[in-house]
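Of the protein chains in this complex, all but one are displayed in their positions.
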Amino acid sequence: MLDIRFFDLLTGSVKTWEIFLISRLPRLLAILCTGIGMSVAGLIMQQLCMNKFVSPTTGATISSAQFGILLALLFAPGSTLWGRAAFSFVCAVLGTWVFVWFIQRIRFKDVVMVPLVGIMFSNIVMGVTNYLAYKYEMTQALSSWLVGHFSTVIRGRYELVWLTVPLVVLAFVFANHFNIVGMGKDFSQNLGVPYDLVLFMGLTIAAMITASVVVVVGSISYIGLIVPNIVAIFKGDQIRGTLVDTALFGAVFVLVCDMIGRVVIYPYELPIELIVGVIGSILFVGLLLYRLRHGRKAVRLGKAAKKTGGAA
Amino acid sequence: MFVKEITKRYDGKAVVDGVSFEIPKGKVLSLIGPNGAGKSTVMGMLSRLIARDSGLVDFEGTEITRWKSRELSKRLAILTQANNVQMKLTVRELVAFGRFPYSGGRLTQEDNEIIDRTIAYMELGDFEEQFIDELSGGQRQRAYIAMVIAQDTEYILLDEPTNNLDIYHATNLMRIVRRLCDELGKTVILVLHEINYAAFYSDYICAFVNGKIAKFGTVQEVITKENLSDIYKVDFEIMQIEGKPLSIYY
Partner (left out) sequence: MKTHKNHLRLLILLLLVLLACVGYMTVGVHFENQKLFAYAMRIRTPKLIAMLITAFAIGSASIVFQSTINNTIVTPCLLGMDQLYSLIHTAVFFVAGSGSFLAVNANAAFAVDLAIMGAVATVIYSYLFRKTNHNVLYVLLIGTVLTSFFSSIQTTLTRVMDPNEYDTLLTDLVASFSNVNSAILVLSVAVLALVAFAFRKELALLDVLTLGKDQAINLGVDYDRCIRRLLLGVTLYIATATAMVGPLAFLGLIIANLSRQFLRTYRHSQLITGSVLFGMAVLIGGQLLVERVFVYSVPVSVFITVGGGVYFLYLLLTQRKA
C-alpha cells in the first residue's frame, strides 16, 4: 500500500485507481481472508481435538492440500483454479480426517505427542508430494504453492479465497456445537449433540478454509497455531467468545507480516511464508517453553490472566 | 562423614532447611519421615547428585564437591529411586558397570570374580543373562543393588531400596544390608518408608519432618511411642521383639 497516496485516489487519477483495483485491493482482501481464515481454522481444530497444538500446519491439512494441487496438475493439467481447488479440497478434508481419526484412536497421554505426530505425518505427505513432483518433473510448477506469497494475487486470480468468508460465518453459527464436542463424546451425547457429525463437519470446514487459502496463496504455516493460542492467553477458551478476536487478530497478524515482507528488501518482496515462518516459530517455541514452565495450566491460562487483568 | 547446615530450596521454598548430622562410621543409618520431609533430597546432597544452596558436606575431611568424581565413586555409591534403562543390557552387564570406577570398562580377572560373587550374594544367578527390561520390578531393583555392591565402596547410599520388592525380597535385602555392615564393615545409609525395617535392621535413625531433623539417635532412642506420634501424626504402639522396638500404627 506504500506508494499509493490517498490524495491520488481522491483526485481520481485513473492509473492509480486501476492499480488499486487490480492489484492492491485484491491483495488486501486476500491478506484479510488468509489471516481470518487460517486462524479460525486453527481455532476450530484446536477446539474439536481438545489440544492447543493442533492446527492446519501440525495436523497435515496444509500438506494434504498441496498434495491435492499436485494431483490436479498431474491428472488434469488443463484445469482451472477452481478445478485445482476441488482436488485440493478433497485431499485436505481427507488428510485431516485421517489424522484426527488416527490421534483419537491412539489417545496420547502427552498433548505434545499430537503435534509431533502431525508434523511427521505432514512430512511424509510432503515427501510423497515431492517424490511425484520429481518423478513427473513438476517441481517448478509446484514450488509456487510451497512457499506462500501474495505477489501473484491480482484481480481474476484470487477470488477463490473469498470462500473463507461463508465458511467462517458457518463456523460462527456452529461455535457452540464445537465447544460442546470439544468437551468429549459422552458430554456431547448427553446434551444431544451428534458427536461424530459435528466433529467431522467442523474438521471439514477447517480443511476447506485452509485449502482455499493454499490454492490461492500457497502454504502459510503457524498462523492457525499461534493466533488462537495468543488470543486464548488473554481471552480464555470459550470458542464463541474468542472467535471474533481470533479472526481480527489473525488478519492484523498477517497484514503486519506482509508489510514487513515488503519493506525488508524493497522494491523486492519476501514471501509471507518466510516472515510468518520466522516470527511464528519463535512465538511457538516461546509458547511451548511457557507451557512447560507453568505446567498444565499454561496456554489454558485464560482465566488466570483475566483475573489478574481484572485486578489491575 | 558429616553434613553441616545444608539447605535446598525449590522455587523459594526450603525443602531441606539447615540440616546437620554426623554419619556413624561402620553402622547402618536410616532416614525416615513422612512424604515430602526431605529425606531423598538429603540423600541426593550427601551423594553430590543434588546441588545444595548452602551448607557443607564433608567426606573424609574434604568437601564432597572437591573430590575427583572417579575417586569418590570408589568410596561412595548411591542408588536412586528412578532407574529405567532403554538399553539392551543383561543383569550381568549391569552388575559389571559397578566395576567401572576401577577398570574403566575393561574388566580384569579380579573384576569378574567380584561380579560373580555379587551375583551369588544377591541370588541373581538364575537370570544373569536376561535383559534388564524383561525382569520384574523387584528383580530389576535387586540387579541395581548388586551393581552398587559390586562397586565395593566404603559408604553405600540406598534411596528407598525396598520399593517394588515383595516381603520376601525386601526382608532379604535388609538382611543383606545388615551383613554388608557387620561382615564387611560398610557404612550404609538408607531412606526407608517402612519404619519397622528401619527399626529392626539399623543402628541409628534420623527422622525428618518438614525439611528439618526431628529426631536423631539410636533405634531405641528414636523409636518411641511419643516420637513416632509426633513425627507421623498418628497413634503408635511399640512392642519389643528380639530386643528391637517394633511399631504398630492404626
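By written order: A and B. Residues from 1 in each chain.
The criterion applied here is as follows: contacts are C-beta pairs under 8 Å (C-beta built on N, C-alpha and C of every residue); 3 or more make two chains touch, one makes a residue touch a chain.
Because the structure is predicted, anything quoted here is derived from the model rather than measured.
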| item | value |
| --- | --- |
| Of A:Ala76, A:Val169 or A:Leu292, the one touching the omitted chain in the full complex | A:Leu292 |
| Absent-chain contact - pick from A:Met50, A:Ile119 or A:Ile154 | A:Ile119 |
| Hidden partner chain, residues of chain B it touches | 47-49, 69-74, 77-80, 82-89, 93-94, 97-98, 100-101, 104-105, 148, 151 |
| Where the missing chain touches chain A, by residue | 53, 106, 108-110, 112-113, 115-117, 119-121, 123-124, 126-128, 130-131, 134-135, 137, 147, 221, 264-265, 268, 270-271, 273-275, 277-278, 281-282, 284-285, 288-289, 292 |
